[in-house]
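The chains shown are only part of the set, and none of them has been moved.
Chain IDs A, B, C and D follow the sequence of writing; residue 1 opens each chain.
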């Protein structure tokens, strides 16, 4: 098969100064629109050529801190205040974002497992491919906002990956620290197949990601963290003038599979520790009660290592196989 | 039409001492089970005749603090430790609870708008009617756990209604204070049609309800509040021996419709105040951004009175007509 | 409210001799047909005025022995061979029958719990009302075919009810015996609210019903039983000339609620007795295994009385509340 | 039961001069919004008290000529140009309109079969009741736009009903003629139960309705007819200054059930006459081909009377029971 052209076309220019707001138009023929399209909102704020920042939210459609922070940034960032270019896509997986779901309602695609994508694939794969082949190559620094979505909740952290290229890793860690979330996480990605993170890093870019809460909501406090982080990162990248706003941040990591506690029973979950609590190995973190009868004792689940409860199952009901808790190690 | 018999039958006795765990069996013929039933788990813990407490959770099926607290109570309450009877139904609207939805997946019924129910109505109406005609009449004190569910979030409070019978009101307010949530709310119910609250109160019972958080999750902290409140109330009612565990509680009310802020636009919500924050009249509490384009300013929504942000829209997306914020008045 | 007119109109006459095949047309406006209708197939075979037999199948839409037998009868019954009139409706609840479901896909209506119906109600209630007010009054003898449908399986029996009017009861029992299924069942209906049976009997008619198998299928053997029974009943009623085809039939009844075994657990069902087996009180009739894990012992369910296994849960999975087994008493 | 209060509240005044645009807010609690509402857009254009016109579109949610004409009118009608008040609701059954369906996706309600409604009924019944009890009583002249929706197509006509009160009938006929659609239809409503038309007429108001095309689309030509008709009617009512724009209109009626041709077969429809064609009794108007095989002759359907083809089944597939054609009589 020969190389195919990606069918996405932008309605705004990437190479003209000023603030441009438009769409990436992706033709999408379907039962309710024979000649329809998916329209992905995009803003390009530009004042000269370089450097370029590419900021995305809504990679998973049920995570809201990033989209809110980026809508703010797109509506208020003055081209005169920057040097270079900021490309902002608040709803990366637009169909998922508009449906309020993690994955695309069109094709079930998990965008963050669809890279490098395909120009003739599903809608989600076409989006992935367009970023892989067109937008990421334009960028110097890339920020992708995540949080726990409707089913997980996290302590708010920025993260950078442990990479083979130690110079790139150092640049990413520095960018993560510039973001300055309350927690900062070093991640060793084991199963990185299909991730945007890996795709961006393999193109040699500085990459920062986040987990800023979850539950399918956003709070004023978490949005402040997201907005501050985006601004700090633009200053760090030399694009925005100004002084970064810095506060203490706890550095952590998740070294191995003992960090994770998985459910082996369906039921009603009773968390016995909350996010940010310090727990010890063997200490109960949750119980599971049956949903179909009373008078039966619950199943107890314990931490497999010492650390801080960094993530938890969010919903009130739990299914066997769900991750119930993540215990992370405090570095300093 | 003559009076009809409610088809629900309990599989355990109400008049035998000890701890009994079983079901209310409601015959329910359907495509996937011609001779099927809805099975509502119930526990009766009994040591003598009176007084009787009736405790329910899961009236709305996506609220979890009550069900967890009541599963704990049902599994651990020793008949020898009480005088009288405790009837525990952790999943009041069982079909909704098992589906994780506010209303019943069987008939769309909102149980708390279905009282006094009908013996020959929908599944939800039959449940309402059984409580109305059989269980509530047995009770002296009734506690119904609520929270915000998947779409709202509340500061944790117990509540009692302003009633015409001031002696009954005083008994309810005393029970609310005995529950001892962090906040205590006096409610003037305006549109009480179909509510369990009203049905119980009109039978002359002492009634306490709660709103203990929301978002379709439960935390260790909120479950402790729920468990403590249930225990305190049993002691207050003279059923359980022991000393209540008391802490300060802020008393509040919601005097009029100016407490409520409704959305007039669909979009991405940016809360600008968090639960428990004190806001002044005219102060912005939320913004709504479009989901389909960037570069457009948000719509701003302000508080219509001074007070504490007592409830908020939970989901990241908002629809025109949704309640975005409730500002409550602090009494003392 | 004043009495309203039922909107159903027949496309064939009831008062002309010969074989007429057409529809009961029920106007039904909906999203996919603003001026649409439900078309209920009906045949009227007539040679003079009286007596009139009214034969129905598909009261529940997933029961097939009756519809097959009645399609045969409608296509082959020669008006010259009869005295009187035979009204045949093979798909009583047509929308359910065409969907292959017990209840109507339009409104969820269980036709056999919808009598006497309403002329301005749901589609199912309109069908019930038309039979109640127009067709049943025309009839002398009424036969309604049932079986277990997709979720139950029965030994094949014809049935008649124990009635207050002992003369009517005797006529019904005689008709049941004339039908001559392998088993004959005397039924004391306890919860008869909304049943076609009761509606017909309360109009003083001779009424026979059946349960002829189940599982959502029909076999050649069971169809032969249905066809023979319909023919025998027409001869018994004096409508069809000829000699009835008779074989031995075992008479039974289901005297009380101890006949029924209900599940209290969801799971994978292991029947340990088959239809027609004689079981003793306390003998295991089924076990329930979990579907989510291995290595756990099953829950055992036993008969609560001696008798023949007359009905059983059909599907491989069972839900708490499902009827698992019916043990009937042999009379002679 | 005592009389209950309708829960709908307007966000704009009915008694202040000027142009006001807002909502009828109908509280609607549901799984995805515990404290949500249905928001029905409404405009009130006012200059003094009387007379009052009430114009509605979107009674069925898949009919578009009326909503477009009324959005135009609401956005452009200058209060200074009128005497009296114009109340405009372009999307009468808002949930249906936003879903593009004839009936409400919330409760399946056909608004035009839900009058006089109930204050404590379904969402559709609450809307009906609010118009019945609040808006219609304010009005002198009422116009309700209809067309064939997604499943029917009509020649464009305005219509008035034959009424017992001949003075009211004459006023309605005059208003219909003032609307001046290409066709004008006299209707004898036989089954008027639940219609808005009947509810308005029984309150003694002047009422005009239309059928202006169909198929779930609108054309520039049909929108011009709708806009002209609305303007003409305001002038006729003495509200708007100006000269009506008049053209010839053919008067017709549909005297009896012979006007209607119903399908008795499912299949692929081949219309053999088009809207506006003159057909004679016995002349073929459509054929039905099977969808599952070739080489089989079609079923032919003929007109049962002479006249103009005034309406037809729109979709390419037809179901038994669908109305395939309406043949109307030309009066002059």
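In the analysis below, a residue touches a chain if its C-beta (ideal position, glycine included) is under 8 Å from a C-beta of that chain, and two chains touch if they have at least 3 such contacts.
Bear in mind that the values here come from a model prediction, so they are computed numbers and not experimental data.
Engineer: Could you work out how many identical chains the complete complex has, if 4 are displayed?
Structural biologist: Every protein chain is the same sequence, and there are 6 of them overall.
In this text, only the chains that are shown with their structure count from here on.
Engineer: Give the fewest steps needed to get from chain B to chain D, where each step moves from one chain to a chain it touches.
Structural biologist: 1
Engineer: Between the options A-C, B-C or A-B, which interface matches B-D on more than half of its contact pairs by residue number?
Structural biologist: Repeat interface, by the over-half criterion: B-C.
Engineer: Please decide if copies chain C and chain D contact each other with the same set of residue positions, more than half shared, or with different positions, and reply same or different.
Structural biologist: Interface between chain C and chain D is built from largely different residues.
Engineer: Where the centres are mean C-alpha positions, what is the separation of chain C from chain D, in Å?
Structural biologist: That gives a centre separation of 43 Å.
Engineer: Quick one: report the Å distance separating chain A from chain C, using the average Cα coordinate of each chain.
Structural biologist: Result: the chain centres lie 58 Å from each other.
Engineer: For chain A and chain B, let me know how many angstrom lie between their CA-based centres, rounded off.
Structural biologist: Those two chain centres are 35 Å apart.
Engineer: Two or more other chains touching the same residue: where does that happen in chain A?
Structural biologist: Counting only residues that touch two or more other chains, chain A contributes 292-293.
Engineer: Is the way these chains touch best called a line, a ring, a star, complete, or other?
Structural biologist: other
Engineer: All pairs of touching chains?
Structural biologist: The set of touching chain pairs is A-B, A-C, B-C, B-D, C-D.
Engineer: In their shared complex, at which residues does chain B touch chain D?
Structural biologist: Chain B residues touching chain D: 60, 62, 101-103, 110, 113, 148-152, 191, 193, 262, 264, 315, 319-323.
Engineer: Mind pulling up the chain A residues that touch chain B in the complex?
Structural biologist: By the definition above, chain A touches chain B via 19, 21, 23, 39, 41-43, 62-64, 67-68, 70-72, 74-75, 88, 90-91, 97-98, 100, 153, 215-221, 223, 268-274, 277, 289, 291-298, 314-317.
Engineer: Give the list of chain D residues in touch with chain B in this complex.
Structural biologist: Touching chain B: residues 4, 7, 11, 23, 25-39, 120 of chain D.
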